[in-house]
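See structure below.
Every protein chain except one is present and positioned as in the full complex.
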Amino acid sequence: MPAAQFDVRVVENRALTGGYFVLEFEAARPVPIAAARPGQFVMLRGDWGRELLNPRAFSILHAPDDRHFSILAKVYGRGTARMAALAPGDPMTATAPLGVGFPAARAGVTQLLVAGGVGLPPLHLQARVAAREVGPRSVELLYGGRNRDDLVLLEDFARWGVQTHLATEDGSVGARGYVTVALRERIELARARGEVIELLSCGPTPMLRAVREIGLAAARPTYLCLEENMACGFGACLGCAVPVHGPKPYRYCCSDGPVFDAREVRW
Amino acid sequence: MPAAQFDVRVVENRALTGGYFVLEFEAARPVPIAAARPGQFVMLRGDWGRELLNPRAFSILHAPDDRHFSILAKVYGRGTARMAALAPGDPMTATAPLGVGFPAARAGVTQLLVAGGVGLPPLHLQARVAAREVGPRSVELLYGGRNRDDLVLLEDFARWGVQTHLATEDGSVGARGYVTVALRERIELARARGEVIELLSCGPTPMLRAVREIGLAAARPTYLCLEENMACGFGACLGCAVPVHGPKPYRYCCSDGPVFDAREVRW
Amino acid sequence: MNMHESTDANSRAVELNCSFGHLPLKTPLLAASGCFAYAEPFAQFVDLRLLGGISTKGISPLPRHGNPLPRICETASGMLNSIGLENVGVDAFLRDKLPLLRELGVSVWVNFFGTDFETYIECARALGGADGIDVLEMNISCPNIKKGGIEFGTVPEVAHRLTRACVDVTDTPIVVKLSPNAGDIVGMAAAVKEAGACGVSLINTITGMAIDVRRRRPRIATTYGGLSGPAIKPIGLRMVHQVARALPGFPICGMGGILSGEDALEYLMAGAHCVQVGTACFAEPGAIVRITEELRGLMGELNIATVADAIGCLEALPPEVEYRAPR
Partner (left out) sequence: MNMHESTDANSRAVELNCSFGHLPLKTPLLAASGCFAYAEPFAQFVDLRLLGGISTKGISPLPRHGNPLPRICETASGMLNSIGLENVGVDAFLRDKLPLLRELGVSVWVNFFGTDFETYIECARALGGADGIDVLEMNISCPNIKKGGIEFGTVPEVAHRLTRACVDVTDTPIVVKLSPNAGDIVGMAAAVKEAGACGVSLINTITGMAIDVRRRRPRIATTYGGLSGPAIKPIGLRMVHQVARALPGFPICGMGGILSGEDALEYLMAGAHCVQVGTACFAEPGAIVRITEELRGLMGELNIATVADAIGCLEALPPEVEYRAPR
């Protein structure tokens, strides 16, 4: 599925708790985005003049049809700061859909979706699609944050009937501590039950490293959605190298990933 | 009167004909701007990030009190394009009042205010002050543009009782042709009447060059409000040199001017 | 005076056909090396036949895997990269990549480099023999390879010897891509011209650095990277102008920070015969096609009928009225 570059306009900028916001966009023309897989992403750039040259990568949160999509973001630096201030009607340019997403949910396997921070969107989309196509029990969300405000869009999972395991560092909701504690417990449970599981994770790099080790130690299929600095998003700059084991020492976050098999990642 | 650097917010952005717009600002604190002389200017910079480093110079159109002032502008390049899009509440930073303005109107002298394009503001302010302090007949406006839409804020001059001579290149209002034709006629008339006159001019450089020659040829005091590229506006960068005759080959548009005696200017 | 609209009538009359020395170009706008890969990733976004030409990612005799990450970061109006000249190597290039390029009907510039004299020559020989390559663009300014590389790009005598050695092994015209890190860009250009280069490309990236103060680390794994983008345009323009003035008629391919038709025209006026667009292609894969249309429109507006009319047409500012100090 080739990607396209196209103009979009903001339809809505919805503030959530914890500084998160959801941006909904409308494309100026139909684009092949509705079929985007969870983990695939869009490169977005605003009317930023010459100071900020490069577009920013955002996982596709949802693309209901070939003219609409949304993302979930949080202010990190200069680009996201400008995006947080966007209002309906404001223009951006987009390149999408890019990258290779997570393996699809399927009957007989429980996918444990381990999310942290702005890593939620691909797993949110994975849950949405899985609930619809395979059934809500094919996925479970394990979701960690610093506090209650960090955990957003939970109502969607409830609506889809997807089970959630929450963890906060301050204990304000769910288990106190890191989400990886919940993950270990869930893997134990699966082992005890003889359940077939896979790990799908997206979030801050320290969390992904931990998930990777847990997944490898438990010898369970583990997929990580990685973030690297990107200039292009479609394999042109070779900037987004990911160190891997394999025939070559690097593969590319944007075109070979962002989802990689944990065994492959050279961490 | 020392200048100050201060924060301002847009109170109103009023579109006029011909692409001109008036921006009204409110300062965050009282600043010594109400006493600004016509020709004095303000350096303005918006929230422009690192791409556009330098502030832009604008003549003070009006400063009713020590918290408020307005400017008249037109889109020229990147900075003014961003300013045209400003909305009430938007912040900028200002440095003002800067420079040396026009000589004040006084009884017994008729000041001919020769304006073109964005050169109107200092002469508009000169007329406002003169009408109030000396009487509306102490000044007359000679104002040229390409067409009717280029001539703005005429209603103010009417209100103050200041006589106006208009000229447009397409003849859509006033005399057809350049304002300098009207100027020559007015000087002739003054000569015939034995009237004491001075020329005060601000506008595009070709116009100023013509006004300078006319004024020098007629041996009438002639003051030109010049524009030069400015980085600072207060005598620090030495970027805004104006070639002059005199003890030194250059003086500074921002601190010695922007108003210069036409005899001094080395054109 | 800015922000003019282009007049359609005038721009239809504009002719973008041009030439770089003896080499014909459909337009003066090429894709810059390292910023267009081997063109494939762009095919989904634009009609590649609309380009004037494509300079490939730099090719070395053997495949290279590139540098550790992070490899790129953004700076004010620019970016740093330290890709490490990763490439598929000559053999894979000729086998897997060249065929697509050859079919496009645009000027194919194969950027290449070695790590020492022998590998440079080896590369020039291997590529020079291949069909469908219009120019060998010899990159002597690899800020990101460690071994000795610096001298090739900064010492005129060394550049001369290297160029001569490569020119000797192939009939394909060699354009030498110069480094802005050289203290004397004119000396470098003169040296490679003398050695038989058919032109020069300038500028490559400028060595730079950025620091993440929170982590107390460089933002690029190799500490230094190459700066590209609008930030360096004034430097690129200056170097093009210096070389154009010093070596009249010697073909120059200008680059550095081109984002618009106006930027491209600045380079032509400074004396470039054609230009390359690099960093702009990342944010906007269709950038070169847009820039081509902008250039056409702007030339029409300014009544510049052909690219040749634009090249080096810069005039000096009129002198000031003379100052006489008062006695």
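Note that the chains take the letters A, B and C in the order they are written out, and that residue 1 is the start of every chain.
Keep this in mind: a residue touches a chain if its C-beta (ideal position, glycine included) is under 8 Å from a C-beta of that chain, and two chains touch if they have at least 3 such contacts.
Only a predicted model underlies this, so the values are computations on that prediction, with no experimental measurement involved.
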As a test of the contact rule: which chains in view would the missing one touch? A, B, C
Consider the whole complex, including the chain that is not shown, and state which of C:50, C:209 or C:308 touches that chain. C:209
Just to verify: which one of C:35, C:72, C:90 or C:182 makes contact with the chain not shown? C:182
Of C:68, C:89 or C:286, which sits in contact with the chain we cannot see? C:68
Against the hidden chain, chain B presents residues 2-5, 43, 45, 50-55, 93, 95, 228-232, 234-243, 248-250, 255
Write the list of chain C residues that the hidden chain touches. 1-2, 4, 68-70, 75-78, 80, 154, 181-184, 206-211, 213-214, 216-218, 221, 223-224, 227, 229-235, 237-238, 241, 257, 262, 265-266, 269-270, 298, 302, 313-317, 319-320
Touch list for chain A against the chain that is not drawn: 50-51, 75-77, 81, 243, 245-247, 249, 266-267
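The rule is simple: only the chains that are shown with their structure count from here on.
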Taking the touch definition from the header, please name the shape of the chain graph: line, ring, star, complete or other. complete
Could you tell me which two chains share the largest number of C-beta contact pairs? A-C
Can you give the whole-Å distance between the Cα centres of chain B and chain C? 45
With centres defined as the mean C-alpha position, give me the chain A-chain B separation in Å. 55
Residue ranges of chain C touching at least 2 other chains are 76-77
On chain A, where are the residues touching two or more other chains? 50-52
